[in-house]
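Excluded from the complex is one protein chain; the other protein chains are retained at their positions.
What follows is chain A.
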Amino acid sequence: MINLEGKTALITGAARGIGKEIAIKFAETGCNIAICDLDKEKIESTIDEIRETGVEAYGEVCDVTSMDSVKDMVKKFLEKFDKIDILVNNAGITQDTLLMRMSEKQWKNVIDVNLNGTFNVTRSLIRSMMKNKYGKIINISSVVGLMGNAGQANYSATKAGVIGFTKTVAKEYGKRNIYANAVAPGFIETDMTEKLSEKAEKDLMNNVSIKRKGKPEDVANLVLFLASDLSDYITGEVISVDGGMRM
């Protein structure tokens, strides 16, 4: 039903976890794939996996916190693919601790990747999307950006920030056929949630209606919908995929 043949998607932080699953799901519908991440080896193995679907796929090592690194990455991909139709800002980190113990560094690190990274990549690509008069931008926020979470002052601030950013992009470029939406996942099983204590995990799961943890695939399905023409009248929206954690 969803066919992204002829389109190209750039997905950040896609060497593993949710980003990787998004890349594979997109590729299965014919979409060419550009991924970036910090982890060179994992980029390579992920690219190999994606190419098995038959689409064109390339990876670049890029730190999204560095505007220079991002500009360089975007330039290289635009040379390879001519145009990028879909951008998924997925790279993200956590450095959890209570506010009273949070160092300035922990605060800044998380802002730098989750919020500044989203700005850097979107800023570097928006001109080209304007030129093509087409773009689907999907930013990975989080349910905690909507409801807060003890121990995640830095992370929730960035994920709420991403929502404001998304809505603004939707307003600025809607006229030009550029869409921007945010996705707010709940508890998804990846390396990121691996490090949670059993107690923290249990507390979180108590509030989830669908009695299982989410899988990267659950998020990827929603992102795929937002990247496709099935969502052509949806922009500036935040959609949760959290098994009912926040209602």
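Criterion: a residue touches a chain if its C-beta (ideal position, glycine included) is under 8 Å from a C-beta of that chain, and two chains touch if they have at least 3 such contacts; residues count from 1.
In this text, contacts and distances are computed from a predicted model.
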**Report entry** Chain not present in the shown complex, as UniProt names it (candidates "Menaquinol-cytochrome c reductase cytochrome b subunit", "FeS cluster assembly protein SufD", "Acyl carrier protein" or "Acetolactate synthase")
**Finding:** "Acyl carrier protein"
Requested in this report: Taking the full complex into account, find the residue in A:R176, A:K215 or A:R246 that is in contact with the omitted chain.
Outcome: A:R176
Query - Options A:M67, A:M130, A:M147 or A:M192, residue touching the unrepresented chain - result: A:M130
Query raised in the report: Since one chain has been left out of the picture, which residues of chain A touch it in the full complex?
Result: 127, 130-131, 172-173, 175-176
